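Report on the following structure.
Omission of a single protein chain aside, the complex is shown with its protein chains in their original locations.
Going by the order they are written in, the chains are A and B; count residues from 1 in each one.
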Amino acid sequence: MAVAGRSAASLNDLAEMARVNRRDVARMFMAAGNGHFGSCYSCTEIVTALYFALMRVDAARPDWPDRDRFILAKGHAAPTLYSALIRRGFMPEDWMDEFEVKVGARLMTHPSRRYQPGVDASQGALGHGLSIGVGMALAGKIDARDHAVYVLMGDAEIHEGSVWEAAMSAAKFRLGNLTAIIDRNGFCVDGRVDDVMPVEPLADKWQAFGWDVIRLDGHDLTALLTALAPRRDAIEGRPRMIIADTVKGKGVSFMEDVRSWHSDAISPEQYACVLEELGEGGA
Amino acid sequence: MTKTDLSNRQAVIATLERHAINIRDHAIRMAAVQGQGYVGQALGVADVLAVACFSGMRYRAEDPGWEGRDRFLLSIGHYAIALYAVLIEAGILPVSEIESYGADDSRLPMSGMAHCTPGMEITGGSLGHGLPIAVGMCLGLKRKKNDAFVYNLMSDGELNEGSTWEAALSAAHWKLGNLIAIVDVNNQQADGPSSQTLGFEPLAAKWSAFGWWVTRVNGNDIDAVLSAFEQARACPGDQPRIILCDTLMGKGVPFLETRDKTHFIRIGEAEWDEALRVLHAGDRL
Partner (left out) sequence: MRPPRTEAMIASLATADQRSRPAPFGNTLARLAETRPEIIGMTADLAKYTDLHVFAAAHPDRFYQMGMAEQLLFAAAAGFAREGFMPFATTYAVFAARRAYDFIYMAIAEDRLNVKMVCALPGLTTGYGPSHQATDDLAIFRAVPNLTIIDPCDALEIEQATVAMADHDGPVYMRLLRGNVPLCLDEYGYEFDLTRAKPVRDGADVLFISSGLMTMRTLEAATALQADRVDAAVLHVPVIKPLDEATLLAAIARPGRLVVIAENHSVIGGLGEAVLSAAMRAGLTGRVRHIGLPDAFLDAGALPTLNDRYGTSTARIVEQVKSWL
């Protein structure tokens, strides 16, 4: 499915791709018996907008030097990325059914450059992605290329000091080609982020660290298309931070805003409910 | 302020300036023993240390581990020479120990180590450790219902370390009103001016956004530094506090103030005597 431009028809296409993405994620987790549903579903629109409307990528050339880069710093949302890459043609659809368990599976819990064409950085530990993004964006500027670098983080991930090291350097190096996104879904392993270690005021922090900040509804495709558009003629300047307010588990009623769906097992009955809520038909 | 208050305050400031000169003197003598060292930093931060340690910090010279003491953490281990000067000035270390600075088996190693020196609360060297340790100490003090303050002296370069920001976020969340951080902003780190190495401005805005009470002063103006410490200590409420002090490396010895490459200074033997002479020549007390 090709998606280009930002017409109203495209918005419907994007919404459809988001639905397909959620179904694919459920399919992968069903193969494994469990998964990070909540974390995947809160960033579905973000990843869909990037891969199906905004990013310059070519499935035939996963290492194309002029490609836009995407780093899934919150690596445990890997299936969301896998679905996008598969639907864009980087990997075959049947890899989904191997997810995690099959001997020789190429799709695993966290993204891995070793096995997955189209993945720009292996992740899993959290707190690494933004620093890697800084390096890529800096390299892009040195080479005078106009590609964009996107880094998607979790909201508890910014507890990690390494994120602030990267934030300072992005500002110092004036990486206008770097866009970070925080998936502000409000939950981490031990509960609500606001109870574990509060992070607000978020915009004030990032502005003080030298970033331009936009805050939006992370499920609003129109807002995402504007805020995330690549800045190809402004690669020198303040880096850009998008704070996306999202709902953990969005798209499946019994998962929305429920802490236990950060990572949980799924039964065949639950899977059937998920498919029903997400509607019939694939891409 | 009444006239009496004013003259009292002037007396206090004069005393603090005396302490600052003594701190500089001790630091120069120690550096002379080894011929090199972080003496530029010691000279620059002497005024801040004089105010921090001699305007109301609780301690007992004869019992440096006294439970009721205010804790002073030297996160910047390489400033040990400055803290030793303070410990000598406070009577915790004897003046004679200056000779042993940096020597084998000495109690005064070049980089501060907790188990070596009375009054050295933590082992520095690595940078970025003091503030997170201070968070734990502050939490522990609150558990024990001990109202001591914990001071943590950091450098501007040290703020590059992510662990600093982990601690910053945590301190505000835990409402550590007993934590007073101090930053020696001298715009110098190992690889050159801090503003070029990583850049840290706007400093105050960062700390505010992380939930701290912030003030910024000229770190070589004792009157201003004293006001800042008084406000930080008296500040009601439970925000952690931070005092940003703009200082000049080598302050007090004009030929060191203007020298390039002041992060680690090597000085010829004759220059040490000259440094002391110039320091005391500038002493108008």
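In the analysis below, contacts are C-beta pairs under 8 Å (C-beta built on N, C-alpha and C of every residue); 3 or more make two chains touch, one makes a residue touch a chain.
The model shown is predicted, which means the values in this text are computed figures rather than measured ones.
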Q | Option from A:His110, A:Arg145, A:Arg174 or A:Arg231 whose C-beta touches the chain left out | A | A:His110
Q.
Using the touch definition from the top, which of A:Met197, A:Ile214, A:Val258 or A:Leu275 touches the missing chain?
A. A:Met197
Q | Where the unshown chain meets subunit B, residue by residue | A | 113-115, 121-123, 125-126, 128-129, 132-141, 143-144, 162-163, 166-167, 169-170, 173
Q. In the whole complex, what residues of subunit A lie against the chain that is missing from view?
A. 32-34, 75, 100-105, 108-110, 112, 114, 123-127, 156-157, 159-161, 188-190, 195-197, 263-265
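In the analysis below, only the chains that are shown with their structure count from here on.
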Q: Go ahead and note the Å separation of the Cα centroids belonging to subunit A and subunit B.
A: 44
Q. Which residues of subunit A touch subunit B in the complex?
A. 159-165, 168-169, 171-172, 197-199, 201, 204-205, 207-210
(Q) Can you tell me which positions in subunit B touch subunit A when the two form their complex? (A) 160-166, 169-170, 173, 198-200, 202, 205-206, 208-210
